[in-house]
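Below is the structure I would like to discuss, written out as structure tokens.
Here the complex is missing a single protein chain, while all its other protein chains stay put.
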Amino acid sequence: MANSNPAVEVTNLAKHYGDVVALRDVNLTINAGEYFVLLGPSGGGKTTLLRTIGGFHKPTIGTVKLHGQDVGNLPPDKRPTSMVFQSYALFPHMTVLGNVGYGLKIAGLGKNEVRDKSMAMLDVVGLNGFENRKPHELSGGQQQRVQLARALVLDRDILLLDEPLAALDAQLRKDMCLELKHLQEKVGITFIHVTHNQEEAMTVADRIALIADGDLVEFGAAQDIYREPDKGFTASFVGENNVLTGRVAKVTKTITDVLIGEHSVITPTRGLAPSVGDEVTLSIRSELVEVGGKGKPTGGYAIEATYEESVYLGLTTTYLFRLANGQTMMSRVISDGDSQKMNPGDKITLSWRTGAMRLHTA
Amino acid sequence: MSDQKKQGAGQTPGTSSSDLSRKLSTLLFISPLIFMFLFFALPMMFTVVFSVFERTMFWMEPGFTLFAYENFFLSARFNNFLESMYYSLISVIVCFILGFPIAVFVRKSVPQVAQHRVVLLFILPFMVSEIIRVFALRPVLQRNGLVNQTLQSLGIIEEPITSILYTHTGVVIGEVMSFLPFIVFSGFLAMEAIPKYIFEVCSDLGVRPLRVFKDVIIPLAAPGVFAGSVFIFINGLGVALIPNILGGPGAVNAGLIATQAIVALDMPMAMAISAIMTATLMGLLFIGHKLFDITKILSPAS
Partner (left out) sequence: MENEYANVWVHRLKWAYLLLIVVTLMSPVLYIMYISFNEYGFGANRYSFTWEWYWLIFGDRILLQALKWTMLLAVSTTVIAVPLSLIAAKYYRSTRNKLLPIFLLMSPLFVAPDIMGSALLVYFKNLNRVFSWIGEQLGTGMFDTWFDLGFMTTLIGLIIYTVPYSFIVIIITMGRYHDQQTEAARACGASGWQAFRDIEFPQIRAGVFSACAFTVILCFNEYTRSSLLKGGFDTFTTVLISEMLNTGMSEQSYAMSSLVSFVAIAIIGSIIIFTMIRADAMTRQARLKENPVGS
């Protein structure tokens, strides 16, 4: 790709529906050839953002630039994007081959060329031999692959995917995730993928943007978002984090003293700027909380909690506890046979290192 | 939704042609509304204006007089009008009693795929000209008509029944026969909003049929039934043919009065009647809209 511009630049984007604000001041840059995921809770605006990039919504404020060009209010058919939808988007009255070749036909290619290209793309997505089927004769996974073929055969620079795996069952979803990632690596174009499922996001993404309640909360590589979330919301949405609320007692440039209940906890300020008396949150990944230690570890904290219940998920087991001030905490471990037996109501000590905590002001 | 559909212009300068095509396509999309406004809304609104014009020998002159209204309200015509309202109302009630259970039955007990087809059965009579159906009732209801002949040959009666034609009863029968399908349609359409599982849930919970009817069906079907009833009521008032052909000597309804006025070249009177009917209709629709949102009828699932 000779174009050195980023694939997508979204500047000051806002979308209003009357009084309802679907998107609020979004600024985002997506690089060419990247697999970018828009992650977030339902109704939070990620689909709105995707569809605005695709040309299905008109921005209320702000601009969208694709490969350096301001696309203004161009309709979807005039943008360098193609799209894969959640469901119901295959043309039921056409065969698989007809579906895949539709865009090429519209573009004016000759019949033979259309057929050759479509067949080649069907091969790429693994649907050889299916060309004469009708959509209703395909399973969910197969239908999504037809959509992919239909979108990719157009050879456009940006592929938009709107919750493409939502209608599939869990195992199929896992398989398709990997397929999508391999496909993107093979084809090399920019993929922008919307989902509310974290696992999906982390499997496929180079970078993830978290969108909730109309705001772009945070973005970055999967690892960074997971291990070092910047915003409190990110911590509460991605991974299984403990999120404790407390009040700032003292602030210095390097450390902040937070009061959680009666416990005073000292945590790195991390470049934030809280004021004394502010309400802040601390996040601790549940897998970094140890259960039943013998008191305070060096360079860490311990707290007394009451055991409530455990959730067994096969690979991991999560233990749920309640603190004296009513807040909850959890600890997640790899399940093993001789895990300690605890009874509801037992008083257990929970401990973690200082480095495991992250301060969040927002 | 795709509010992009109608727009085609980017923001590159100098694209006045795509601006034009955007304006043209917007125009295209509202052309039906413009047409309806010009040739329906406007004429109906003008009936009010024309009704206060002064009557001349062959037409009317612009002016302002309430003569037509006085003439109407203070004459026997007004009593006839009220009477026809009364009988229309009876027709509506009869239609409801006879027809609504059918709509409920189809919705509840007929397999989903067949439902539309069964409702289509009720389009059949409607496909025959309204006038033919009304006229066809004469040979059926007459002294020596089908009904009487059958009843007599079955020995149920000895003398032919004469009270079913050229009377108010005849008019009601005519209205019911003409408009019953509409209660079935509108009731059914309204109940498409009721998913079938509701009936199953109710029978699971052991709710007695009457309560199901009262608490579930009536509220959900109400907008549709109301619309259907208004349709039947207004048509009962307005279709001149029915009292003309089936009614007795004094039977008139608003439609007949209006047509007679036109024949007599009393245009302001005809307009006054139209205006009154339109006002009645507006009033009923307004009440309906306040009570339930009528737009729901067409998109029950949304």
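Every chain is named by a letter (A and B) in the order it is written, and numbering of its residues begins at 1.
Basically, a residue touches a chain if its C-beta (ideal position, glycine included) is under 8 Å from a C-beta of that chain, and two chains touch if they have at least 3 such contacts.
These numbers come from a predicted model, not from an experiment.
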Based on the whole complex, identify which of A:Leu154, A:Cys177 or A:Ala305 touches the chain you can't see. A:Leu154
Those residues of chain A which, in the complete complex, touch the missing chain: 54-56, 75-77, 81-83, 85-93, 102-103, 106-107, 133, 136-139, 141-142, 147, 150-151, 154, 160
Please give every residue of chain B in contact with the chain that is not shown. 1-6, 8, 25, 28-33, 35-37, 39-44, 46-47, 50, 59, 98-99, 101-102, 105-106, 109, 111-114, 116-118, 120-125, 127-133, 135-137, 139-140, 144, 146, 177, 180-181, 196, 200, 203, 230-231, 234-235, 237-241, 254-256, 258-259, 262, 267, 270-271, 273-274, 277-278, 281, 285, 294-295, 298-299, 301
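Criterion: only the chains that are shown with their structure count from here on.
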Could you put a whole-Å number on the gap between the CA centroids of chain A and chain B? 54
